[in-house]
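Missing here is one protein chain; the remaining ones are kept as they sit in the complex.
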Amino acid sequence: MHKIVRNIPRPDPEAVKILGELGVATVHEAQGRTGLMKPYMRPIYPSAKAAGSAVTVLCQSGDNLMIHAAIEVCKPGDILVVTTTSDSTDGMFGDLLATSLVAHGVVGLVIEAGVRDVSELTAMDFPVWSKAVHAQGTVKATAGSVNIPIVCAGASIQPGDVVIGDADGVCVVPRERAPEVVKASQARFAKEEKNRHSLREGKLGLDMYGLRAKLKELGVEWTEE
Amino acid sequence: MHKIVRNIPRPDPEAVKILGELGVATVHEAQGRTGLMKPYMRPIYPSAKAAGSAVTVLCQSGDNLMIHAAIEVCKPGDILVVTTTSDSTDGMFGDLLATSLVAHGVVGLVIEAGVRDVSELTAMDFPVWSKAVHAQGTVKATAGSVNIPIVCAGASIQPGDVVIGDADGVCVVPRERAPEVVKASQARFAKEEKNRHSLREGKLGLDMYGLRAKLKELGVEWTEE
Amino acid sequence: MHKIVRNIPRPDPEAVKILGELGVATVHEAQGRTGLMKPYMRPIYPSAKAAGSAVTVLCQSGDNLMIHAAIEVCKPGDILVVTTTSDSTDGMFGDLLATSLVAHGVVGLVIEAGVRDVSELTAMDFPVWSKAVHAQGTVKATAGSVNIPIVCAGASIQPGDVVIGDADGVCVVPRERAPEVVKASQARFAKEEKNRHSLREGKLGLDMYGLRAKLKELGVEWTEE
Amino acid sequence: MHKIVRNIPRPDPEAVKILGELGVATVHEAQGRTGLMKPYMRPIYPSAKAAGSAVTVLCQSGDNLMIHAAIEVCKPGDILVVTTTSDSTDGMFGDLLATSLVAHGVVGLVIEAGVRDVSELTAMDFPVWSKAVHAQGTVKATAGSVNIPIVCAGASIQPGDVVIGDADGVCVVPRERAPEVVKASQARFAKEEKNRHSLREGKLGLDMYGLRAKLKELGVEWTEE
Amino acid sequence: MHKIVRNIPRPDPEAVKILGELGVATVHEAQGRTGLMKPYMRPIYPSAKAAGSAVTVLCQSGDNLMIHAAIEVCKPGDILVVTTTSDSTDGMFGDLLATSLVAHGVVGLVIEAGVRDVSELTAMDFPVWSKAVHAQGTVKATAGSVNIPIVCAGASIQPGDVVIGDADGVCVVPRERAPEVVKASQARFAKEEKNRHSLREGKLGLDMYGLRAKLKELGVEWTEE
Partner (left out) sequence: MHKIVRNIPRPDPEAVKILGELGVATVHEAQGRTGLMKPYMRPIYPSAKAAGSAVTVLCQSGDNLMIHAAIEVCKPGDILVVTTTSDSTDGMFGDLLATSLVAHGVVGLVIEAGVRDVSELTAMDFPVWSKAVHAQGTVKATAGSVNIPIVCAGASIQPGDVVIGDADGVCVVPRERAPEVVKASQARFAKEEKNRHSLREGKLGLDMYGLRAKLKELGVEWTEE
């Protein structure tokens, strides 16, 4: 029942790069407000930023055996995405594992559990998004899987999906949708740039987005006092 | 039932300035330990600090339409205070709205919901206190109100109340009470300065505040081991 | 029933120093994954780091009277460990109390409640681990105890135990076990240094820790796709 | 600053009775989806149901002194509404206080904190809505107020407002609005009865509320598979 | 982007019936400890029990428009499974919608949000599993989808999957796996019956499952005191 899949399809690296630069908020909007992880997934330092191809890991809670198994099948440009069979805040990952990931070209970690050695990870500039910071150690006793479809922090992920993380959280872009999401994200970015300019000059969103009519239709009234 | 109030009374700007400088902990104490928002309201960056006159906004959860409506009635020196009809962590506010607020002289945002684009907001040094950071986008479909009395993060607020925020959280000072709270806060600050000096020299709070008698009255015993 | 114990045994200062340098994650592992506080205990600034001999304080929720009582029995090198009779996020501690603690040589605070004046505490570089940041003021009306055994954030602590805190949280080392835990921690540190070197060169944890056999024994299968 | 107000306006008892019978969900809707407390306010037994005129109490967390003070100013038909200066789950109320309330004709308790003796309270059929069940005892040491405006579980309440509770939670109806809310609630109830009949016969909400057009306008598409 | 799928494959009704009778704990174990929803999904009354074929619904938070749209495509034996675009506790469902579902043969509701009219739903014996009980009303303003793959309370669900609920929570069985999971669940049930008999006679799990060797292998020691 438990397995480690060695070879997975991976997204176009250029698409990954662009999506990472455009950032979580823009990409999430551009793909129709889907793929976002829950807000409890926070970066361990404010400037953490990463984008990569997902290698997925399902671990027993409190057991990081499968993270070790996953590293062997990682390739440069991958991002590790780890969840557990039930809610856990254990510190399943620390600077030794990060050292190993860096040696294999992995660009970051998304883990729906805890992480430790956060000072060292910050010094290494190894970006991590986690549910908790906790020193609690784990065992290596129970089977799990690598590169199977998982649900992480409320988001459904397939191995090889694009995962991007920044200060706003973590977003998943399905691999096959990556090209269209790149386009939609770039279009959104361009539109927002233009809007930003208008707003900076004092124009109101009410006018820019035509919301006055909407407010009236909804029966909202303006009163002087 | 839903309305946007254009004109509201505003507090004395000098009082706002002084209260902001004295900070949340001092002002909260000086006004009798009232007006404080719940501790889940956190600044998006550690040095965030603001004080302003409240423009209040009540939105449907997951809908930021009324934030757009509120900007039109804001004046320089205002601070936007947003709550929702029920608990939500959606990212109702980002850098575009912040750009618009800055263009209209608004000095900060207090939002009992989520916020996004936090890297950009930090770079802009636009102070925000929120319940969550989340990229989750919102709609513009449902009516709400601007400048009505609201409850935000457990605190009752009237439009035009003084709202101050810093690393310790957010505190509301009723507009009419502002002058007396300024005085009480300044008095408290002066007293604390004096106490700080004594404590720095090693004097004990036990002696300074006369607490030994209290401890004895309560039956607390000192034992050698 | 309530008491303040003046004299307590204290651990070897050299052991305290070494344990503090080795850090929470290493020490927690080295002593058999015990003594760790819950993950909701977070430092108020990322670089906070401290190690000391515990002076324990049990307060009524919302009442910091016994913190004042505790300072008198503190000695240089101590760390104050405060809990309350029931869950509370009130800001029981601020920069005045920190000034007093610094004047008596206390090196940090661990408090299962709230703390305020965090900007000032950060500027003072006074390390604090707390459950919340909240400006909420407290009273001085109810008896409690100093230097009795307490449970703080899930960890059992005796007065005089070694308490260390860093970015990964807070860990308690029983005073009598300190010498052996120093040795075990140093051994673990040395082993990890060696492993770090191997991992940096690309060696896999799977091989280094002999986990391939374990995976097979558990029935995990490798598949190509 | 702290006070006990002896005389407060009270709502029409007939209005209170009708609102209580119509229930929280109907009344909350009928008054425009306002006045509802947070969902963490739960009845201590499933059949708990009450409606009364609010006597409001603000206590220090962990201190039930002001509940004792409040009983003296209660009248038959009142419901006690208690909050604390900061979040607390302490068991501020038990069967002795309930016995006292019953002796004075009080019909129920809404408390944003903990409650104990829940078996006895259930046997007495004394309805309570609370944030927690906890045996944790409290002190009687700190001042608070009775019959001042408070915020309880996110809802703003004035003394003399109508408070109704049932299995769906707790809702506040401002005293002056009670007559109109009675009418609106009865109208809503009648309309729902009619809709219930149609729905029971298999009619779809899509048709009954004219939602097909809305779905099309929003661009939702029906597909066969 | 948003759609309502009219026709979906459905599982064998006999398999659904058997899985429902065997219950969540047994089925979850039998299918390899997968498919379980988070523990915050609780039945609104203790005896709630249901099994059906999933009709999935994705709603905007605070908006129940798509529940209305879903009813039209439901068939007898279905169970409605609803989630929202972000965390919400709003009462999206009440007794009117339940009346409509019953009229169309739907056997229960699983909703990662709030529910209201719980007294009426209990009286109707209409089983519901939800994240919260809340009277908070919702709007009908924003598009969503029916019968698309969703993630509900941490579990991935396809339209037509078997969903079973009882006092232990909610579990999803993928439609194609239903026949094998029936067999595995029945086998597990039979084995447990046998074990129950042995345990009732005083036999130890230590002996029955051969755990003494495991304990020794792990280095656990028995001591007399």
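Residue numbering begins at 1 within each chain, and the chains themselves are lettered A, B, C, D and E in the order written.
The rule we apply is simple: contacts are C-beta pairs under 8 Å (C-beta built on N, C-alpha and C of every residue); 3 or more make two chains touch, one makes a residue touch a chain.
Remember, predicted model here, so these are calculated numbers, not experimental data.
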Shown chains touched by the chain that is not drawn here: A, C, D, E
Residue of A:Pro11, A:Pro43, A:Gly62 or A:Gly160 touching the missing chain in the full complex: A:Gly62
Absent-chain contact - pick from D:Arg10, D:His28, D:Lys49 or D:His134: D:His134
Where the unshown chain meets subunit D, residue by residue: 1-8, 45, 65, 68-69, 71-72, 89, 91, 94-97, 99-100, 102-104, 114, 116-119, 122, 132-137, 140-145
Residues from subunit C at the interface with the omitted partner, ascending: 1, 32-33, 36, 38-39, 85-87, 149, 151, 154-156
Where the missing chain touches subunit A, by residue: 60-63, 85-90, 134, 136, 139, 141-142
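The definition used in the following text is that only the chains that are shown with their structure count from here on.
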Magnitude of the superposing rotation for subunit B and subunit C (Cα, nearest 5°): 120
Same-site or different-site touching of subunit D by its copy subunit E, using the half cut: different
Multi-chain contact residues (two or more partners), subunit D: 33, 36, 39, 85, 87
Contact graph of the chains (line, ring, star, complete, other): other
